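All protein chains but one are shown in place.
Order as written gives the chain letters A and B; numbering starts at 1 within each chain.
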Amino acid sequence: QGEAKSIEEILKEKGVITVEEYQEAVTQKPDVAYVPGKGFTAATADGKYKLHIGGYAQLLYKYTDVDSNAADDKSDFNIRRFKLQIAGNVVSKDFGYKFQGDMKNGFTTEDAFINYKFAAPLTVQVGQFKPAQARQELTSAAKQLFPERSLANDTFNLGRDLGVQAAGSFAGKIVEYRLGLFNGNGPNTANPDDRHMVTGRLDLNPLGAYAMDEAGWTSDKPLLNIGGSFAWNKIGGGDVGSGFSKDNDVMDVALNLDDAATAAAFTANYGSDLTWLLWTANVNAAWMGATLAGEYYALNADPSLGSDWDADGYYVQAGYQVIPQTLELAARYSAVESTDTQASAKFDKAETQFGVNYYFAKHAAKVQADYTLVSDDWNADKDDNIVRLQAQFYY
Amino acid sequence: QGEAKSIEEILKEKGVITVEEYQEAVTQKPDVAYVPGKGFTAATADGKYKLHIGGYAQLLYKYTDVDSNAADDKSDFNIRRFKLQIAGNVVSKDFGYKFQGDMKNGFTTEDAFINYKFAAPLTVQVGQFKPAQARQELTSAAKQLFPERSLANDTFNLGRDLGVQAAGSFAGKIVEYRLGLFNGNGPNTANPDDRHMVTGRLDLNPLGAYAMDEAGWTSDKPLLNIGGSFAWNKIGGGDVGSGFSKDNDVMDVALNLDDAATAAAFTANYGSDLTWLLWTANVNAAWMGATLAGEYYALNADPSLGSDWDADGYYVQAGYQVIPQTLELAARYSAVESTDTQASAKFDKAETQFGVNYYFAKHAAKVQADYTLVSDDWNADKDDNIVRLQAQFYY
Partner (left out) sequence: QGEAKSIEEILKEKGVITVEEYQEAVTQKPDVAYVPGKGFTAATADGKYKLHIGGYAQLLYKYTDVDSNAADDKSDFNIRRFKLQIAGNVVSKDFGYKFQGDMKNGFTTEDAFINYKFAAPLTVQVGQFKPAQARQELTSAAKQLFPERSLANDTFNLGRDLGVQAAGSFAGKIVEYRLGLFNGNGPNTANPDDRHMVTGRLDLNPLGAYAMDEAGWTSDKPLLNIGGSFAWNKIGGGDVGSGFSKDNDVMDVALNLDDAATAAAFTANYGSDLTWLLWTANVNAAWMGATLAGEYYALNADPSLGSDWDADGYYVQAGYQVIPQTLELAARYSAVESTDTQASAKFDKAETQFGVNYYFAKHAAKVQADYTLVSDDWNADKDDNIVRLQAQFYY
């Protein structure tokens, strides 16, 4: 709210009211405010109860030059995301909650969780949220270097799930961890059995706390993050159609475990169950407006019937803020592939991307543009060119 | 907001401003606040317009020990409820409105009504809301003694509908009534004809007003409620599939009137129409942290073709706050049955439940746990054991 003084401060400095009276008057004032980028906030004077209502939106224009004579090129306006966020704390500052829904087309429930912070090394969180996985997936869609996450992330991400997680940090966030147990059947989906997905992640920030934000905000000290994650699940025919493969294209498409598949088809193809392990590793760095990030994704699927199946992917990306806090240039290369027999036809694809970001007020108001060259080596005639222009704001 | 004084009060007491100036300054202040358990409230200074935004959430973990070798046990995390509530008044304090939607998985419109209070004995309400029915169903899901309502209530409740209702109270709420006319086709559903559902309810509170809240908040005087309700409707083939049976399991399952049924099947089974009457009766009492409640449900369905069909159910429950406002123990027994030939295979089931509630801030923040033994006497091998743990908070 700037440097201007409140009526209470002025009266205190003039001696009209005493310091004690000032304290009393300020305590009595309800804490209601609008903060750019954070939305509307209302809280009790003691801060033990707080309610925040806001969100962010992304409006996208996308032109796809389809590399095929049979198909039309596409020129498409799109409400890419329109998030409603409700967050705060109740009873105590340590007892937090968050809700997030996407209103871009109807209403999709995303985050809905509560957590209790026992101490810095231990916060327990219950509900629906993103399990430990790749750093890019865990970084908000509003804080990406490009208009969207990378091809590798979109191919291997798990999205959200329902469960419980312990997380925390040590030594001023030099070490961070997350360990969780989830239904393993995707967002907004009940668990049809008593098997759970287990996920974990470890982050090392040797140069100090490193927030999950891909933009190259000028920092006077260098930042480094080395992280890794794993997710493990054993699924059976009863899980098919439950939505566990919703965000993970590999399981959804390549392994044919999508919602349209049947339990019978699963059993015929893979036997009584299938164990999969997804792991990721990343290195992120930032200094003086420059950012560098690389992340590797590997999935192994081990069915009780038939042989193993492997797939992997990665991205490397770099950004530099030519005009600090204002103009940023970015480049990215991402590739996914699988040479295994069972589903090899599905994957041997890469994307090369060049982007420009213009920030009016950091992520609270920005425009992002990029060009993507898609190289689908398996389907040789599908080398599409895509141009995107996206406006984002927090309300 | 506690006992601290506002700047206006301080200046008045110091004589810096006069009483008249104090009045003026307070009138001018917009009434904007956050109240724990009630959410954010904004109002005009005269109180004639008011807007309240808030809601509550329930996050549930449920373990079901299925009494069958063929089926898996279930270990399930769940967003049980995540309500958005918008309420207030416009033009006058007597002209109220309320909206409630559930955002737990997508968005479901629940309450949407306006009402005008002519006087204590008469408030007219129009829109979508719960018609007069069992007291437990009318008691908010956030104010139950157990994590969920009873088996009997879940079997016989009507849920919400669209219509108009007159309600009011006499002699300081010693007598309360509701009388309404509804589409009779369930929530968010148009009436395909000009037949309506009629519902009514009478509550006697001989010891004084008794709010619909099942928890045993310590009160220094005993409370007693004796109530009863009825709902009557005549349905035809054209109503089938409209959703009128959505919440009522008896009509939905046992009478095979669910959304998947067809008008032709209805006519073949029941003739041109079917008249049903649902009535309930309850006794509730509370004193010194203890609560006692019993409610009976009876449904009679009278098709124009074939014989009548009866079903009934009940619950009895008791709770006691071992540590007032903090720790509560609870027990409940609920049973439903029908011995009629037409659908007898469906019903002869009971649930025995034991619960523990821990309140951080009454219903605004609590954790509820319970154990349920299901006894399905008709399907002898389905005596499941269920353990539930549910966290609730108002935001």
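The rule we apply is simple: a residue touches a chain if its C-beta (ideal position, glycine included) is under 8 Å from a C-beta of that chain, and two chains touch if they have at least 3 such contacts.
Because the structure is a prediction, the values reported are computed rather than measured.
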Task: Contacting the left-out chain in the complete assembly, out of B:Gly37, B:Gly238, B:Gly271 or B:Gly294 - done: B:Gly238
Open item on the list: Touching the absent chain: which residues on chain B qualify?
Closed with: 7-8, 11, 16-17, 21, 24-25, 27-32, 42-45, 48-51, 53, 86, 88, 90-91, 95, 97, 99, 101, 106-109, 112-114, 126-128, 162-164, 182-183, 188, 190-196, 238
Task: Touch residues of chain A, complete complex, unshown partner - done: 1-2, 4-7, 10-11, 14, 16, 32-34, 36, 39-40, 53-54, 57, 59, 61, 63, 72-79, 82, 103-107, 360-361, 364-365, 391, 393-395
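Methods note: only the chains that are shown with their structure count from here on.
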- [ ] Express in whole angstrom the distance between the two chain centres, defined as the mean CA positions of chain A and chain B.
- [x] 37
